[in-house]
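What you see is the complex with one protein chain gone and the rest in place.
Chain lettering (A, B and C) follows the sequence in which the chains are written, and residue indices restart at 1 in each chain.
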Amino acid sequence: MAEPVIAVLAANSYGKADVHLLKVEREGDRHRVRDLTVTTVLSGDFEASYLDGDNSAVLPTDSQKNTVHAFAADPIGSVEEFGARLARHFAAAHPAVRSARVRVEERSWQRLPVEGLPAATAFADGGEAVQLAWATVADGRLTVACGLRGIKVLKTSGSEFHSFLTDRYTTLAPTRDRLLATEVGARWHCADGTSAWSKVRDAVLAHLLEAFAQTHSLAVQQTLFAMGRRVLAGVPEVESIDLRLPNIHHVPVDLTPFGLEPGNEVFTVFDRPYGVIEGSVRRGAPGAGAAGDADFPSDADSPNEESR
Amino acid sequence: MAEPVIAVLAANSYGKADVHLLKVEREGDRHRVRDLTVTTVLSGDFEASYLDGDNSAVLPTDSQKNTVHAFAADPIGSVEEFGARLARHFAAAHPAVRSARVRVEERSWQRLPVEGLPAATAFADGGEAVQLAWATVADGRLTVACGLRGIKVLKTSGSEFHSFLTDRYTTLAPTRDRLLATEVGARWHCADGTSAWSKVRDAVLAHLLEAFAQTHSLAVQQTLFAMGRRVLAGVPEVESIDLRLPNIHHVPVDLTPFGLEPGNEVFTVFDRPYGVIEGSVRRGAPGAGAAGDADFPSDADSPNEESR
Amino acid sequence: MAEPVIAVLAANSYGKADVHLLKVEREGDRHRVRDLTVTTVLSGDFEASYLDGDNSAVLPTDSQKNTVHAFAADPIGSVEEFGARLARHFAAAHPAVRSARVRVEERSWQRLPVEGLPAATAFADGGEAVQLAWATVADGRLTVACGLRGIKVLKTSGSEFHSFLTDRYTTLAPTRDRLLATEVGARWHCADGTSAWSKVRDAVLAHLLEAFAQTHSLAVQQTLFAMGRRVLAGVPEVESIDLRLPNIHHVPVDLTPFGLEPGNEVFTVFDRPYGVIEGSVRRGAPGAGAAGDADFPSDADSPNEESR
Partner (left out) sequence: MAEPVIAVLAANSYGKADVHLLKVEREGDRHRVRDLTVTTVLSGDFEASYLDGDNSAVLPTDSQKNTVHAFAADPIGSVEEFGARLARHFAAAHPAVRSARVRVEERSWQRLPVEGLPAATAFADGGEAVQLAWATVADGRLTVACGLRGIKVLKTSGSEFHSFLTDRYTTLAPTRDRLLATEVGARWHCADGTSAWSKVRDAVLAHLLEAFAQTHSLAVQQTLFAMGRRVLAGVPEVESIDLRLPNIHHVPVDLTPFGLEPGNEVFTVFDRPYGVIEGSVRRGAPGAGAAGDADFPSDADSPNEESR
């Protein structure tokens, strides 16, 4: 008996969306970073997969992602050149492909201009830094907290993490050279009588960035304290500062399966999960007692922050 | 008979979240813009409203929003100062308030550095400009489209909109002076053989910004065409350019209900709805036929764009 | 001398994106809500606006938005029918229009199934309710807080707001009949020894929804307390509950400029700003002292909530 419904595949495409990678281009002590998000889409003679689940012509999207990683090990060039190389590869390498489309998106990072820094390996992105103030009048008394958020920074050298506690669940390898990336959230309180808030704000930001760039990091915690201490040392109006440094993980891609050197130049960027390190630094005598729990500035950014 | 459950109000607060406004500070031909988002929260003797719906002590959150608008008519000062003025006002003006908290957030805008511009009234925000490339190899042939998105710009003078078609549903008033804000999306194609893509990209961006700032706007459409034409005039490699200019509405707040001058300095920023103007500009002889429908660069930014 | 660059407009379109409205269809005591987001796009003979800023053929996008509002006053029908009516109107009404495109998006709301409710006018959307738990062990002691978020509800009758405090900045009109919409956030603590957490959670949600639907609201604050009290009355394990009820503003569209009845059926939905009402309800004797400041559950949802 005839099949009453005749359905045909009128069009097809498949690929990998949003391969987010960071490439570090090292020229001696001077580094450059490329923050790329790549999408690949192939169309062509793939009917057998759609109709019968016959995948013999289907290059997995995972392999497409790997190809992006491997090609990133070579010099990137412009986004157009990188896209063109990938599109040409996919179109030429696999006979079923009739069209290969590659979309490349790049976000910019600028080198942090830090005085006297031996190596130019610290960066801030072109993103959106937001100024914050929380003013409260309670029982007739005014208090003002000041803040910043959205300051994305990374450094491509001068960051280690090792000699940590291990337990049954530890699989992380110690490292003497890792990429450190974070998005600084800060909140500070000034001494009573302060009114030059904008001047203080500029100084706080400058000291935070400089300390981030200059500190040879053994832990994000240590970088956090160094940043806070630098602010207290350099900005006399500031009494205390709370910092939040999410650890935005950048994991080197192992290129050896593709017959390449292992490399330490191409990194996968993970949105989540992410580590999050918080701490509060204030003026005072050392040994004044154990530190309390930091649950700010997350907490501090109430009210109503969570709803957006 | 006794009420078996005794419930008490242990804490209370209410307020208005995310009052987004733009303040234009005009010093002659030189303008400055302040992009503020304000949240107000009041706590105190508001039990009667919670327990009995008795609102006699409740200042509506709408009035709190209005207060933010009215206070923005005065000089803003720092975000701390603006927050402190508002917190002090709420705490002093209404006896039921025990604590008034105000959160102020500011995003930065920079003046566009345009040569020879008579008035400094055009701005770009500190946000994230993204470079884009779409490379396609189809049937053995490579085509590359180039793009930009995320370029937020606004101008505080030199924009009109009037003499438009009206119908039964038209309520918009014509204006000779409006704030014009948009986020530029662009996609262009270069002549065959082009390879200096990065140089072209820099030039395209510079011409887009310059044309936006210098064009006295009678319509967003006109600004769009002026921007596209400028790119074609200044960048010989570009064959055609598609532009998308959402019209991000900034509506002047009427301050007269508060006993203030009407003012043209405090604007409410609307996220949506928004107008969206698209067009494609290419080299060619005028009168070569009616223009087709623009449904790009929206369309162009496939594949997979919509899913994020 | 001839102009060396000849630029032509190859394509054009303009329209209004994301007109978000809610239509209440009342059939006596039984209401139905339609949550629509509409985008309109016109293409055609609009070159004069692009080339010369001549807007005589340009129907403002604001008028397009008004048209959507006015058409929503008639029965909506299916999303296809509503889109088709609008597209036909734009194409027929204005000679310059060659193509009119309308995109209609609808989110679903379901009627809340509340026992014994006289009028079927309370709704929950099909959205994502999220279960939350915060477990803390500090100094050897475990505490657990339980929560819910993402519960969107609205009611189309039984909500008033009037008799409130007014000051110089008050322009809000009192109302005896308003649409009340919120997204419930809740956090509660159970008595020591509680372990039937999932059973408690189900009961808390049921009581929250029922109290929202059944309470004739004179203030969001009053609804909040009624919801909290109902939970304490109905769920003996719960010792206290913190609630956060953002007031998602739905403002009736004035249709009289279009020659229609004023109407109370078509509402503009505002994303922001929004009111936000918080409170904490616990077991205890009335008059046990003034309530403290509520800055949770915003605060409670630390750590790290704000970063996403």
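By definition in this document, a residue touches a chain if its C-beta (ideal position, glycine included) is under 8 Å from a C-beta of that chain, and two chains touch if they have at least 3 such contacts.
Just so you know, these numbers come straight off a predicted model, no measurement behind them.
Taking the entire complex into account, which one of A:Arg26, A:Arg98 or A:Arg111 touches the absent chain?
A:Arg98
Using the document's definition of touch, tell me which of C:Ser108, C:Thr175 or C:Thr256 contacts the absent chain.
Per the contact definition at the top, the residue touching the missing chain is C:Ser108.
Just one of C:Val58, C:Ala72, C:Ala122 or C:Cys146 touches the chain that is missing; which is it?
Touches the omitted chain: C:Cys146.
Out of C:Pro95, C:Pro113 or C:Gly127, point to the residue that touches the absent chain in the complete complex.
C:Gly127
Over the whole complex, note the residues of chain A touching the chain we left out.
Where chain A meets the chain not shown: residues 4-20, 41, 43, 45-47, 49-63, 65-67, 70, 93-94, 98-99, 101, 161-172, 217-222, 224-225, 228-229, 232-233, 240, 242, 246-247, 257-259, 271-286, 288, 290-296.
If you put the missing chain back, which residues of chain C would it touch?
Listed in rising order, the touching residues are 13, 15, 17-18, 39, 41, 78-84, 86-88, 90-92, 98-108, 125-140, 142, 144, 146, 197-198, 201, 301, 303-304, 307-308.
The rule is short, and it goes like this: only the chains that are shown with their structure count from here on.
Chain A and chain C share one sequence, so how far apart are they rotationally when you fit their Cα atoms? Give it in degrees, rounded to a multiple of 5.
Between chain A and chain C, the superposition angle is 180 degrees.
Which chain is most remote from chain C in terms of Cα centres?
Centroid comparison gives A as the farthest chain from chain C.
Report the inter-centroid distance (CA atoms only) between chain B and chain C in whole Å.
22
What is the distance in Å between the mean C-alpha positions of chain A and chain C?
Centre-to-centre distance between chain A and chain C: 33 Å.
Find the geometric centre of each of chain A and chain B from their Cα atoms only, then give the gap between the two centres in Å, rounded to an integer.
27
Hey, what residues on chain B touch two or more of the other chains?
13, 15, 17-18, 41, 98-99, 101
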